[in-house]
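Left out: one protein chain. Kept in place: all the others.
And then chain A:
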Amino acid sequence: MSEGLAEGVGVARAHQFETVAQQRQAATLGIWAWLITELLLFSALFLVALITRIEHPEATVAAARHLKFWIGATNTVVLLCSSLTMSMAIEFSRMGWQRAMVRALLATAALGSLFLVLKAYEYYADWEEHMMPFLAHRPFALEETPAARLFVNLYYVATGLHALHLFTGIALLLGMTWMAAKAGFLARHQNWIEVYGLYWHFIDLVWILAFPILYVVNRGP
């Protein structure tokens, strides 16, 4: 959205667009097209989790109770905080407060990195508990309930894919922050911050679906 932009903040029109408003809309539409494909990818994984629960309820509950509920909850709070700092960066960019925007972008990257560190620790704790059924040399803790493998493998695919998106997002964010710190950035490319913000909020949205579907709902009988 372009309303409420401070003086000197805007977008340099590329020659293929008739107006800056058209250019802004094209960029937003483009990122939404990408986000929809991502939504379908993750939704298919969450649907498989649901089917695993319907087909193998006992095994799925046994596997879900091994997941690190409190680390998952803490990570959700971390991502919500990162969404707040991303929204702040967008607002600072609209206000033309470049320094504050750069700091908010760096805070977002730091919170994203904290999420990955906690996720790595969670995987390590899973490894310690023999909850990695795909490792041939390490016996699986729930060997007596073979269907639990399905849910645990799905958990790794879904959370691993989300972590990959987050890692890529942090790398892109740091690259963009480096460019955004230069003089004149907000006069030419303010909408980059808005478009990137949509991607970051979407990563947050995927985790907000993943946490209850994988960690919470299956804890109950």
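Just so we're on the same page, a contact is a pair of C-beta atoms (placed from the backbone, for glycine too) under 8 Å apart; a residue touches a chain by one contact, two chains touch by 3 or more; residues count from 1.
As a convention for this text, contacts and distances are computed from a predicted model.
Matching "Cytochrome c oxidase subunit 4", "Peptidoglycan-associated lipoprotein", "Phosphate transport system permease protein PstA" or "Probable membrane transporter protein" against the UniProt entry of the left-out chain gives the name "Cytochrome c oxidase subunit 4".
When the full complex is taken into account, the listed residue touching the unshown chain is A:V217, out of A:V20, A:L118 or A:V217. Set against the missing chain, the residues A:A44, A:A120, A:L135 or A:V157 yield one that touches it, A:A44. In the full complex, chain A makes contact with the omitted chain through residues 1, 3-4, 25, 28-29, 32-33, 35-36, 39-40, 43-44, 47, 50-51, 54-55, 69, 73, 76-77, 80-81, 83-84, 87-88, 91-92, 94-95, 100, 198, 201-202, 204-205, 208-209, 211-213, 215-217, 219-221.
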